[in-house]
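Note sheet for the following structure.
One protein chain is absent from this view; the other protein chains keep their places.
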Amino acid sequence: MLSTFLSQIANGLVLGSLIALIALGYTMVYGIITLINFAHGEIFMVGAYGGLATLTYLMPTFIAQRWYFALPVVLVGGALISVLVAVAMERFAYRPLRNAPRLAPLITALGVSVALQEAVRVFYPGATAAIPFPNLFIEGTWIIPIGDGVPIRYTGILLIVVSLVLAFGLERFIERTRMGRAMRATSQDRDVARLMGVDPDRIIVLTFAIGGALAGVAGVLYGSYLNNINIDMGFQNGIFAFTAAVLGGIGNIRGAVIGGLVIGLVKALGGQYLPGGTAYDYVWIFVVLIIVLVFRPQGFFGETERVRA
Amino acid sequence: MDRKRTVVATAALLAGALALTACSTNRTETGGASSGSSCDTSKGTLVVGFVAPLSGGLSALGLGMKNSADLAVNQANQACKVPGYKLALQAEDDQATAQIAGQAATKLASDPKVVGVIGTLNSSTAQSVAPILAQKKIVEISPANTNPSLTQGDNPASPSRPNPTYFRVATTDAVQGPFAAQYLVGKAAKKNIAVIDDGKTYGAGLAAAFAAEAQKRGATVVAQEKVGEKDTDFSGVISKIRPLNPDAVYYGGEYPVAGPLSKQLAAAGLNVPLMGGDGIQDETYVSLGGREGDLATSVGAPADQLPSAKAFIDAYSAAGYKEPYSTYGALTYDATNVLISGLTTAVGSGTFSDTTRGALLTAVQDTNLDGASGKVSFDQYGDTTNKVLTIYSVQGGKFAPVESGEFQAS
Partner (left out) sequence: MTAVTEAPPASTPETAPPRHTGRLAGLLGALAPRARLLGIVGGVVAILGSQLPWATFVLNQGAYPELATLPFGFTGFRLHLVILGLATIVVAAVRVPAANRIVRNLGIGIVAVAVINGLYITVEGGGLGAITAADGAVAFGSVVALIGGVLAILGSAAGGVEPRPELDWNLPLWVEWLLLVVIFVLMLLVVAAALTSGGQGGVVNPYSGAVFLSFLGAAGGAFAGLNASGLLGYVATLSERHRVFSVIVLLIVALGLPLTSAGTEYWMTVASNIGVYAATAIGLNIVVGLAGLLDLGYVAFLGIGAFVAANLSGATASAVGIHLPFVLVMVISAVVAGIFGAIVGSPTLRVRGDYLAIVTLAFGEIFVRSAQNNIGGLTGGANAIPNIPAVAVGDFRFNESITIGSVQLPSGVMYYVLIVLLVAGVMLVFGNLKNSRLGRAWIAIREDEDAASAMGIRTGPIKILAFLLGATLAGLAGAFFAHKTGVVAYDSFRFLESVTLLSAVILGGMGTIPGAVLGASILFVLPEKLREFSDYRLLIFGLALVLIMRFRPQGIVADKHRRAELAEEPEDAAKEAPGPLPTRVEP
């Protein structure tokens, strides 16, 4: 039974690091403009389709067949599409509502979410059902020899590594660079930041762009790991990611990553050991969400509402 | 209102002067609207209603059904199947919810030109559609509903038909699940089977029927799990069943989930065949991750032994529809043809009116048709009597028939 437990831990970590990548976008946007960008999950979905489009329509077979060429190109393609959509979304849907009461942008986000999902369904060829997505990494499974063996796919390992590296890089970027400092300043007080020579609009666009890029990468890796994508993947994983961001203390980079991993583990272990089995594994995530929001709304790491961008 | 009159008069005069060149004031329009066929359509148009999800997540299945029904209607028009009438398909979206389906059914039912309705996809929508149509004596033929209570009533011990105008060409869970179990436990000699379903009517019912029969035949059902109908990550379920060492997995649900599930099973080191119902017997299944040796049951004899099935597939691809015919295409095509041939019998050389509905109902009840899915006829509950099923297995990237047989309950 130990190997089952460890297998579920491995599953949880893979799913968790994916959710962490998406959660980073949530947490950054919330940190800067205190907006729950409900449509962020759809950016993740669009990234997966964008990556697939790059692979199917733009790439010569020679490149597409060699993963070490294809993977970076598809990652960039997916990220690029996600960035474009995220920035357009900020510019046309959210920016005009910057000073509106808080319900307005949230409802707009719902609208954007529905519209993006439907746009892909209607306009992407074959998107009415799940679409196959090729594995863009080394095919195969590493079976860790404990008990009956703990299988973990190489693509899963790639997902974990990429997530951690990107999260670490993002944290360094925010802490060490001029841009990062401007982001932190904007999140603390937009007006003061403006006085200090920071253009808040540019910083907000940058935040959406970074969040979008991370989501796009997550989308491509997700497709590559699970080998199929559908238009509903954004909504579900988006909610998980939001939960992760809250869990870790919204606005907190490290918190988002740990929150993501916790969510992944709750789903995997809850489906295994809690009553109701896999049929109720989502329910446990939502239960965790409610409990956290009610009893510790600032999350694990949130000392105040905004710690940093 | 002299003023108004003068204004109207001047305007009309001006318009008339300008429009003089256009044409005469003969109040009938000419030209256009050519039907493109040489049939006699002097008696007008009759409408074949259709209700299925055409928007939202299930639209892939719904649109495939719509196209297949459209194909059948077009072919009937070309062949002048109903003398004196042109047939037209009116497709209504039910958004996969019961109340919208009820609205669509009411709309169709209030149109005297509607001769019958093809649909629905979901059993829950059928539950609201069938009574509405039954009240108006309109025939409904479903290609996809699998819930036994639709034809046999709520009490399986003493079946009674709740909706006298409701028929279905789809087999119920009570046929397909056990047939699969007979093969998997008997011929394929699998004794430890994990059963997974997607929690929807079709999948859950199928899985339950399979599990019951499998246990009766001496197999152990090592696990019964559920996955979300929109899930793509099944690692949790797979890790859970892996230590139980199943030698086969039965999945109740459709190919968008089954394909990736099969692939992920193998990736986790569980190299056992996955079996499912007609919901996974789709060409996309393999491209989504279905493996060699995976099994599926399907209603009717295999397509290459059945010229009518091949004819349907050829005609469908020739018609150039945007969406694939998907899981229920052939059955929808059959359902539509059942309705049309019933109409041919009922109308004959006469005209269609409300009094024809009784004759149409009798004609449909007495259907005996070689369809794309095999022989179609109905029992006293409106269920298909076609109990010929075929086991398919993935070979060389395609579903190939393994054996066909008539289902016998045991």
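Letters A and B mark the chains in the order given here, with residues in each chain numbered from 1 onward.
Note that in this section a residue touches a chain if its C-beta (ideal position, glycine included) is under 8 Å from a C-beta of that chain, and two chains touch if they have at least 3 such contacts.
Computed from a predicted structure; not experimentally measured.
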Chain not shown: contacting residue from B:205, B:246 or B:289: B:205
Absent-chain contact - pick from A:27, A:108 or A:272: A:108
Residue among B:41, B:68 or B:103 touching the omitted chain: B:103
Residue among B:39, B:65 or B:89 touching the omitted chain: B:89
Option touching the unshown chain, where B:162, B:260 or B:300 are the choices: B:162
Chain A residues touching the omitted chain (full complex): 36, 93, 96-97, 99-108, 110-119, 122, 191, 235, 239, 242, 246, 276, 279-280, 282-283, 286-287, 289-290, 293-295, 297
Hidden partner chain, residues of chain B it touches: 3-4, 7-8, 10-12, 14-16, 18-19, 21-23, 25-27, 29-34, 45, 47, 54-56, 59, 88-90, 92-93, 96-100, 102-103, 106-107, 109-111, 113, 122-124, 127-128, 131, 135, 147, 149-150, 153-155, 162, 199-201, 203-205, 226
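In this section, only the chains that are shown with their structure count from here on.
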Between chain A and chain B, centroid-to-centroid distance (C-alpha), Å: 37
Residues of chain B that touch chain A when the two form their complex: 57, 59-60, 63, 199, 225-228, 230-233, 235-237, 239-240, 242-243, 256-257, 259-260, 263-264, 267-269, 284, 287-289, 323, 326
Residues on chain A engaged by chain B in the complex (per definition of touch): 1, 3-4, 7-8, 10-11, 14-15, 121, 128-130, 132, 141, 143, 148-149, 151, 153, 222, 226-233, 236, 267-268, 271-272, 277-279, 281-282
